[in-house]
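Excluded from the complex is one protein chain; the other protein chains are retained at their positions.
Chain nomenclature is as follows: A, B and C, assigned in order of appearance, with residue numbering initiated at 1 for each chain independently.
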């Protein structure tokens, strides 16, 4: 998203590696702005990875959702890093995003 | 420094590249704790790169200060990065350090 | 009797003075047997630097023949040797570099039914192949042989490499399946389909050779390194073994990938990114 960050939004850096950028307009690096709190949540809930993954599928993915998403989450075989740490250590979909976080999605390559 | 961070201290990650680690106990990565404010400064002044460089010379350097320091600063030929940005863009010695900052000192290699 | 000949001392002096190395390290290398599967874009640099470093015995497994379209990246072969088996061509090259290395060329494809036989007795397995089926097969074989796997891949301007399996700091590393329980990414694209930059296979292969040597010297670590031309390099720490993975079961897992090989894209010679997507559909799932 090219527009500036609005009040109540946070900025997340996204990177796609291992060929996944092919699914996102062939662009490896993106900066997205998402609401700091999940819209219409009551009580108000900080935005989490579950929201971000959903947002990526609906707003950023340019092709073939089945290559990226599975259920609420991402497909097995996609390694997710939050600020360079494996998201398994961060609570996966329940991780609460902070302004400036960097999220990296990587799959494996096979050519040689 | 291995002890925990005390009240009023901030933690700075230090890395030495390009052979500079030879001057710092042959260790490339260090974590140091420095006071958040320059001791005995009045009015109280946030700690800056000038203080850190002085601290590295007095407390961390294991050999031959003339290879690292020159005046208040570092020798020409040492590239300094603060959170991955060239410190020329960050105010050099006047940059005010924040808890969690990463400072990298790099010199060039010549072998081949 | 000297542990190394005078020629070997001279030849390896510049590496033996490294702190992680020394005479004990050089002797570990000399006594080691490694297998390099694939003598192509990744295998060529791996073989050059393992042979240069003095790994004692190197098995080279490749059933393919040198083609002129390989030579932009498969730099161990020559125009004269187009048409020859790649394992044999590579063996000739590394023997010319270092006569102290025993190069054993195996001009065969690795399959379910010969993997254990071809690869038993080795200390490290190095995967320089280009198909997901073979990659899982080699990982399962390394798990069964209880040895580390150095695995790298390169396609277009991207590459990545890591050590899988084996033990680091007393903890079992993730195997290839632990990290990649399913295939996505380049979706089974092969360099013959999608193409690749020669220097990218070169960088990945050199990185793999470095990991293999560190592993033999007893200084292995747990990073996956990633590169893409024109972007910053990146490294991440890999997790340790996943308890739900087949490699963590009491019994060694059955090798169960080869059966997918009919789904590969051998008929496609060159593809556009658009066509690539269509191909991906047919080969994505090799293991679910």
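Rule of thumb we're sticking to: a contact is a pair of C-beta atoms (placed from the backbone, for glycine too) under 8 Å apart; a residue touches a chain by one contact, two chains touch by 3 or more.
Remember, it's a predicted structure, so these values are computed and weren't measured experimentally.
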{"item": "Where the missing chain makes contact, among the chains that are shown", "value": "B, C"}
{"item": "Hidden-chain contact residue, picked from the options C:45, C:148 or C:165", "value": "C:45"}
{"item": "Touch criterion as defined above, residue of B:36, B:67 or B:93 at the omitted chain", "value": "B:67"}
{"item": "Hidden partner chain, touching residue among C:53, C:138, C:153 or C:238", "value": "C:53"}
{"item": "Chain C residues touching the omitted chain (full complex)", "value": "7, 10-20, 45, 48-49, 52-54, 68-73, 75, 77-80, 96-99, 156-157, 191-192, 194-200, 202-203, 205-207, 209-210, 213-214, 219, 221, 223, 225-227, 229-236, 270, 273"}
{"item": "Touch residues of chain B, complete complex, unshown partner", "value": "17-20, 22, 26, 28, 63-64, 67, 75-79, 81, 84, 86, 88, 106-112"}
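What we mean here is this: only the chains that are shown with their structure count from here on.
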{"item": "Distance between the centres, which are taken as Cα means, of chain C and chain A, whole angstrom", "value": "31"}
{"item": "Multi-partner residues of chain A (at least 2 other chains)", "value": "none"}
{"item": "Where chain C touches two or more other chains at once, by residue number", "value": "none"}
